[in-house]
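One structure, pasted below without further comment.
Only one protein chain is missing; all other protein chains are in place.
Then we have subunit A:
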Amino acid sequence: MEEVDKILIHALKQVGTEVSEETGSVRQFSSELIVEAVVRCVRVIDPGLGGALPTSLPPGMSARFRVGMSLAQACQDIGYKGEIGYQTFLYSNEPEIRSLLMFLVEKLPRESAEASDQPQGKSAVMQRAIAAAIRAQLSVPWLPPNCRLPLHSQTQSPGALHSFHVQRLSLAHCSPGKKPLKEVKDYLRDILPPVTAQPSHHASVVASILEQHTAELSAAQEWDSEWNSQGLLSRLKPQEYRSRKLTRLRKRIEEQLRSAALPSPESASGGPRPTGDLSELLQTEPSTSIPFVHQSDSDVQLRQQEEQLSLQEQQLCSEVDQLTADMKHMIVTHAQVLDELKQRELGNSEKEEKMQVKKKTIDLLPDSDDNLQKLKALVEASAKRVVHLASQWEKHRAPLIDEHRRLKEICSRQDLESSQKLSEIKSVHDKIRVSTEEAKKKEETYKQLVTELENLPQDASRSAYTQRILEIVSNIKKQKEEITKILSDTKDLQKEINSLTGKLDRTFAVTDELVFKDAKKDESVRKSYKYLAALHENCNQLIQTIEYTGTILREIRDLEEQIETENGSKTVANLERILSDYKAIRQENSALAAKVREG
C-alpha cells in the first residue's frame, strides 16, 4: 500500500498539489488536501470542468456542501464509476479516496509520448535546438530599421552576415613514424600563431576552418576508398602505390603537352609562303613610299617599274615550273636506278653463291664418282651427327621445359590463392568498418542514455516497484498452490467423512437388525439394544455440535473482518463531524432566517 501511495503522492506533486513531505500515505490526507488534489487533477484532465472549481474548501458549511457536490459531479462526468458524493470529500474514507485518486491519476494525460517518438542522438538534439531557435526567430515580426529593438539587431540587421571567405591555414602536420626536426617543433610552438589568429579577417576564421577540415576529411575518405578498391589489388605498399601513381600522372601530363605543342611545327612549314609574299610586298613597298610631290612623274615611273617587275615575276614562275618538272623526272629516274641497283646487288650475291658451289663441284669433278660417294657419306655422317646432337639437346631441353611449365602452374595457383586472400581481406575490412560504425553509434547512444538517466527524477524508482510486483506475483503463486492443496485436502476429508457416514449407517442398520432379532428373546440383548440406540444418538449429537461449532467459528472470523473494515472508515470521527456540521448548518440556517425576517 505504501508504494501505491507514494506513486499517487508523486503524481499529485507533479500536477501541482502541495503535499508536505511528512504525508506518506493517503490515510493522512486531510479534506482540504483531498479537495485540492482532486481539483488540480480535474483541471489537468479537463480544463473546462476544472476551471469553475476552487482549490480550497470555503469556510461556510453550505458552501462546502455545494463544492463537494460539484466536485463529485465533475468526477462522475470524467468517468468515475464508483459511488461518489459530497461525503467522499468532506467525510473521507481511505479506500474510497485511494480508488478515486488512482482513477484520476491514471486519467492524467501522458506528456512523455511526444518526446519518445523523436530519434535520440546528439546531432538530432542539436538539430532540434537549431530548428527551435529558427522557429522563434521567424515568429518575431519584421520591423523597419528605425523601430528595431536591440533584441532584433542580431537577427534582422544585415550586420550579422559575413561572406564566405576562405584563407589557407598553416597547421602542424606530423607524418606517422617521422619525428619532426627540433627547429620545426620550435617554430610550431613559438612562432606560428594559433589558427584563430591566422586569417586576416576575423570573420573568415570559421569559414577557413570549415574548408580546411572538409578538404582534409574528403581527401582522407577518397584515399581510403581508393586504397581499398585499387590499392590492395595492386599488392603494393602505400608509398610505392603513391609514387607509381605520381609517375603515371606526370607521364600523362607530358604526353598531353607534347600533343598540344605538335601542331606548331606544321604551321611553321606554312611559314615560308607568307614570307615569300612578304618579300614581294617589301619589294613593291619602295614604289609606294615615293613622296607625293612629284605625283605625275612618279606615277609614270611607278607604272613602268610595275610592268618590269611583273614581267620578271612571270619569267621566274615559268622557270620554277620547269625546275619542278625536271625535279620530278629526276626523282622518278633516281628511284628506278636505285631499284635496279638493289636488284642487281641481290642478283650478284646469289650468283656469287652459285659460282662458289660450281667452283667446288668443278674442283671435285675429276674424280666424280669417288667424290660423289665421299660427299654422300659426308652428308650422311653430318646428318647423323646433327641428329645425335639434336637428341642430346632434347635430353637437356625437355626437363627444362617441364620445369618451366611446372613453375608456371605453381605461380598461377599462388596468384589465385593470393587474389582469394585479397578478397577475404577486403571483406574483413568491410566488416571492420561496419563494426566500428556500430560501436560508435552504440557508444553515442550509451552516453546519451547515461545523461538522460542522470537527468531523470529520482523520486519514483521503477526498479523497486518492479521488484515488489514480481515478489507479489510469486507470493500469489505460492498462495494459489497452497489453496489448491488445502482444497484437495478438504475434498479428501469430505470424501472420507461421506464414506465413513455411509459405513456407519450400514453398520448400524445391520447391527440394529441383528440385535433386534435377538432382542425379542433375550433381556440382556434388549438392554444392549437400548444402549446401542443411545450410543448412536449421542454420537450423532456430538457430530452435530462439532459442525455447529465450526460454522460459528467461521461466522466469528467474518464478523471480525467486518469490524476491522468498519474501524478503518473512521465512522465515529466522521459522525462527530457530521453532527457538528449539522449543528453549524442549523445555526447558519437560523441566522439566515433571522436576517430574512429582519430585512
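One rule holds in what follows: contacts are C-beta pairs under 8 Å (C-beta built on N, C-alpha and C of every residue); 3 or more make two chains touch, one makes a residue touch a chain; residues count from 1.
Assume contacts and distances are computed from a predicted model.
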Options "Cytochrome c oxidase assembly protein COX19", "DENN domain containing protein 10", "WD_REPEATS_REGION domain-containing protein" or "BHLH domain-containing protein": UniProt name of the undisplayed chain: "DENN domain containing protein 10"
Hidden-chain contact residue, picked from the options A:3, A:409 or A:496: A:409
Residue among A:131, A:246 or A:383 that touches the chain left out of view: A:383
Sole residue of A:401, A:450, A:539 or A:572 that reaches the chain not shown, by the stated touch rule: A:401
Option touching the unshown chain, where A:126, A:143, A:332 or A:509 are the choices: A:332
Missing-partner contacts on subunit A, residue numbers: 329, 332-333, 335-336, 338-339, 354, 357, 379-380, 383, 386-387, 390-391, 394, 397-398, 401-402, 404-405, 408-409, 412
